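All protein chains of the complex are present and in place, except for one that has been dropped.
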Amino acid sequence: MIIKLEKVKLQTRKAEEAINITQSVDEVVERSGVKNGLVNVLTCHTSSGLLVTEGIPCLEEDILTHFSRLFPEDEDYHHRRYLDFDGRLGFNADAHLKSIMGGIHCMFPIEDGRVVRGSRQAIYFMEYDGPLERTYMIQVLGE
Amino acid sequence: MIIKLEKVKLQTRKAEEAINITQSVDEVVERSGVKNGLVNVLTCHTSSGLLVTEGIPCLEEDILTHFSRLFPEDEDYHHRRYLDFDGRLGFNADAHLKSIMGGIHCMFPIEDGRVVRGSRQAIYFMEYDGPLERTYMIQVLGE
Partner (left out) sequence: MIIKLEKVKLQTRKAEEAINITQSVDEVVERSGVKNGLVNVLTCHTSSGLLVTEGIPCLEEDILTHFSRLFPEDEDYHHRRYLDFDGRLGFNADAHLKSIMGGIHCMFPIEDGRVVRGSRQAIYFMEYDGPLERTYMIQVLGE
């Protein structure tokens, strides 16, 4: 069994951003030598997300706009107060809620050395609380 | 290690529909010969979904109704314009957003050759933009 784990760093540029990372996943799978198995991709941060949708800019806009419609920044959140353990004001409850709603992980099969996904399925890293340096993980498991 | 991947075709009949596919997952797991391991199920389309809930019709209705309440078809979406690369009008942003909110993948353990799930957990293929011919994948991995 081959098991490979890569951590990929990513500098986001905006407060909210959808970044297509499909190619980096394909490359890690190719490098892994796994012919049959699966790939898991997940973010390491609770105010970011990871999801699968069609890779077109207007849809990226729609996700960010309509997630914010459901979880507006100025709602009356509990997580909007001084946090002793952090030494700073917590104020990103909306980012955490978007992360939960949109998800933080995706999985695809690998067959004949290639990620098997639908023709329109692109993998996105979702920044909900940037700009920040972020990390996501790509794990390949198989033989 | 046994790794089997099956692609299952499905003709949906309505614009929106929740289709219980639990039995097809059980059958693929049984045919695979895997005694201990896991099964991943995922849709191949970004305007459809895959989720787990109780297998009762009134709940199927509630999912479709209340997903549409949160993401109405006539909201002001960016993805509602002529798409050059597609040669047609994109107009299904609500379907993509429902797909993201409800999810596109589920996973269950396999023990003694059987899918281990809660007594009320049924697996649903969710059509949000039909009727269309759809494909979902069932991957079984184990020994």
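When the chains are written out, they are named A and B in that same order, and each has its own residue count from 1.
Please note the rule applied: contacts are C-beta pairs under 8 Å (C-beta built on N, C-alpha and C of every residue); 3 or more make two chains touch, one makes a residue touch a chain.
It should be emphasised that the depicted structure is a prediction, and the values quoted were computed from it without experimental measurement.
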item: Selected from A:8, A:58, A:101 or A:132 as touching the chain missing from the view; value: A:101
item: Touching the absent chain when the full complex is considered, from B:25, B:51 or B:138; value: B:51
item: Residues in chain A touching the chain absent from view; value: 1, 3, 5, 40, 42-47, 70-71, 75, 77-79, 81, 83, 90, 93, 96-97, 99-101, 103-105, 107, 135, 137, 139, 141
item: On chain B, residues whose C-beta touches the chain left out of the figure; value: 1, 36-38, 51-54, 56, 58-59, 61-63, 65-66, 70, 101-103, 106-109, 111, 116-121, 142-143
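Keep in mind that, in the parts below, only the chains that are shown with their structure count from here on.
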item: Rounded Å distance, chain A centre to chain B centre (Cα mean); value: 20
